[in-house]
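What follows is a short report on a single structure.
The other protein chains are all here in position, but one chain of the complex has been omitted.
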Amino acid sequence: MFETALTTNDLLFLARGAGMTLLVTAIAVGIGTILGIIFGVVRYQLGAIWSAPLTFFLDIFRSIPLLIQLVLANAFITAVLKIKVSGFTVACGVLALYTAAYCCEIVRGGIEAVPANLRRASRSLGMSWGQDMWNIVMPLATRVALPSWIGLALGVMKDSALVYIVQVPELLKNTQTLITRLQEPLFLLIICGLFYFLISFPIARFGGYLEKRWSND
Amino acid sequence: MFNYNFRWNQALASLPQMLEGALVTIQIALLSMAIGIGIAIILTVFRLSGNKLLAAIATSWVEIARNTPALFQIYMVHFGLGGFGIHISPYFSLLFGIAFNNAGYLAENFRGALKAIPETQTRAARSLGMSAGQAFGHVVMPQMLRIAFLPMTNQMVWAILMTSLGAVVAMTTDLFGVTSHLNSISFRTFELFAIAAVIFYVITKAITLSARLVASRLFRY
Amino acid sequence: GPAAADKLDDIIGAGTLRCAVVLDFPPMGSRDADNNPVGFDVDYCNDLAAALGVTAEIVETAFPERIPSLMSGAVDVVVGSTSDTLERAKTVGMTMPYYAFENAVVVGEKSGITDEAGMKGKVVGATAGTYEAIWLEGKVKEWGAGEFRPYQNQADVFLALSQGQLDATVSTMEVAQANVKTGNFPGISIVAKADMVPDYVALVTLREEYGLLNFMNLFINQQVRTGRYAELYTKWVGEGEPANLTIPGVYR
Amino acid sequence: MIEIENVRKSFGPLEVLKGINLTVPKGEVLTIIGGSGSGKSTLLTCINGLEPIDSGRILVDGTEVHARSTNLNSLRQKIGIVFQQWNAFPHLTVQQNVMLAQQKVLKRSKAEAAAEAEKQLKHVGLGEKLDVYPTRLSGGQQQRMAIARALAMNPTYMLFDEVTSALDPQLVGEVLDTLRMLASEGMTMICVTHEMKFAREVSDRVAFFHKGVMAEIAPPEALFGAPKDPELQKFLAATH
Partner (left out) sequence: MIEIENVRKSFGPLEVLKGINLTVPKGEVLTIIGGSGSGKSTLLTCINGLEPIDSGRILVDGTEVHARSTNLNSLRQKIGIVFQQWNAFPHLTVQQNVMLAQQKVLKRSKAEAAAEAEKQLKHVGLGEKLDVYPTRLSGGQQQRMAIARALAMNPTYMLFDEVTSALDPQLVGEVLDTLRMLASEGMTMICVTHEMKFAREVSDRVAFFHKGVMAEIAPPEALFGAPKDPELQKFLAATH
């Protein structure tokens, strides 16, 4: 198992896969978070009843397997609508909405955790809705939401392993390419698992640290 | 509107097969939860035991389960253990892979829930003459399970969604496997997977709703 | 109005031909040490592009994704060892065969299987969606005993076989020989030729693209006629005669 | 001048203000007393437009608070309000708490806002606490910070809603002293309070609310010395 045909070149190939994993994750989490914040604020402002259609739409992304979301979106866009887009675009789009669906709930929870009397105080000092949101609600809601958000971002990073289904050469896909050539599946998979672990673990720990720190005050 | 020939009839003809697949999916999710909860309780006890080795085992389990993709975990159960001559069928590879993942996440939830139960509860139980095990089993654990009930429901939904990863270990009888197989014959990708998506949606909603019902029955305090 | 341009025009106009090729299927398609695509199908696509006067673009595609990626417009043609089944012909357009595989029964040595019949009642598997998978699954149903497992790719099949998770598989002779030769999968061996009709594989494009289908049929004919077919066979498969692409007693 | 004309307000089926009429001229210190749920807090939040009203109108310096055309955000600068529950912004230091609205609403420069904040915080006796986070303050200090925060907007009117009732008894005094100081400086104030001694000392007039009605209003000597309304008599008997 330790005599391997793996070359530095192949390791670079894996690292490129890891880079693709991170790129897809970054784009999806970036767009998804922005959408999630917008949806979350809308959801909070409208209340449960008026935002029901939005809630239902977002809930779909949390209720069916990501793999099916990817296959369906790809089939729908390219085969039904006959629009030519790359697998990369489909992957980023689906993952972004998937992120937004979870992020929306995190944002709403964060806003709800800001005590009403603080918001009353800021409004009665003459601050506008936007100023209140930006200067009071956002900093306080962020403390509540950040640990869960970090968890979400890591979840999306791990789930991005599934975008192989739309032919995006991410970490797991590149690992399989090497497996096909080198035929050393276990060794390569352990390296692949290590890549994931090394990206995820420190960030997860940092999230746990933030949670601990902020829950004390 | 679309320049695409939808062939819903052809896809809908496969509905009975897909529903059978859905039953397998539910079965795997339920079993993986049962196993996952059992292991999570053991891991939680390990982490509280004060024994360094046991705690390290439990912590590694939790960290690996939480920091690598589920797809990877399922693959490793099948081919990883296979490398040591332990042969696990696709069904059980998928089941154990999901159970491994469940156990890791649930153990973390249980730890959080335990923190929320005051120490006085154990004291009160011990001073009535209960053994440490009895105090944990009859007093602490029921309360812990209640606090962790919502996270457990979420994990159950994820378990359902994770069954879709069984294809990597040649699993064919679950909903995703059945759908992929039908797709490889007829290539009605959109129609088939749209139906599968609806079935998955119904299952997950049914779980969330029945969990709410169970919670209102179970936790009357 | 003017006749609508067809795919053939589109390709020539665009200057690129996008081929779906399976790259975990040596010697037909794989990656070299720099992880660049190589293989019989890769060369075949390049030849086709050259004949069209355009440049080729190789799009790596998994077996189960070949036809979906064509249908979705991600590629123009599939040069991916696609068996010309009638079921598929309902959805896509097939050329005449450009290659034919013979299949081998490959077994784990511990299983004690020595021929095709020995697979009855055992755990067998193949790559999901392939010709041999469909054949093998049919066999298992026919025998009414044993178990069939479709893995996602060829590498997993041989890994499972080598670990003893599978007792036997059926794969193309070329693939079987290449994999046994690497020595990466100890304990597996080829015991027999599978008793099945050779797996004739065709180039695939959209059903209605007659212009392109017509062009490709002639192209396949020319490949044989000019000796390029035999040349590629020697380069990728080895010494010997490439399979005969005509079927006695019938016209295509 | 704050003019309240026949204001009515309900929460669902519950009528909380049943036609209130009240004028508070500049320079007056008005105290409102009354039982729990009598509508005192609701009236204050209507005055600065945090709550809509059902009928009647409220004029602040001639501007109708609930008119569509009114810019509430700029009106609210004129009317400082401090609530019972502490409402320090926990993520900002004491000085930043006082600076924020100055910068955002009055568009003061950072330096100006900082100087004003320091001045007001010194005024309420928190000159030492500028860089401290509010969680480190006692309840009384938090309330005084809230007062400074409102004063930094240079309001014409100050509304206080039971600012001492969530405080430990030993902290009440310091906050009341701050209110006394403001009264002596001529600030126009409406104070809802349960502190009868304070009401008696500081007020120009005292109003008694009962079930959404202003049952009696008079100078403190008259109201406490010779209460006319029978409910007020009961109320005073119970609180003595």
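Each chain gets a letter, A, B, C and D, in the order it is written, and its residues are counted from 1.
The rule we apply is simple: a residue touches a chain if its C-beta (ideal position, glycine included) is under 8 Å from a C-beta of that chain, and two chains touch if they have at least 3 such contacts.
The model shown is predicted, which means the values in this text are computed figures rather than measured ones.
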Omitted chain - touching chains that are shown: B
Residue in contact with the excluded chain [from B:Asn5, B:Ser127 or B:Ser216]: B:Ser127
Missing-chain contacts mapped onto chain B: 118, 120-121, 123-131, 134, 138-139, 142-143, 146, 219-221
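The rule is short, and it goes like this: only the chains that are shown with their structure count from here on.
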Number of steps on the shortest touching-chain route linking chain B and chain D: 2
Central chain (by mean CA position): A
Greatest separation from chain D - chain, by CA centre: C
Most contacted chain pair (by C-beta pair count): A-B
Separation of chain A from chain B, taking each centre as the mean of its C-alpha atoms, in whole Å: 21
Sites on chain A at which at least two other chains make contact: 75, 79, 82, 185
Overall pattern in which the protein chains touch one another (line/ring/star/complete/other): other
Pairwise chain contacts, counting only pairs that touch as defined: A-B, A-C, A-D, B-C
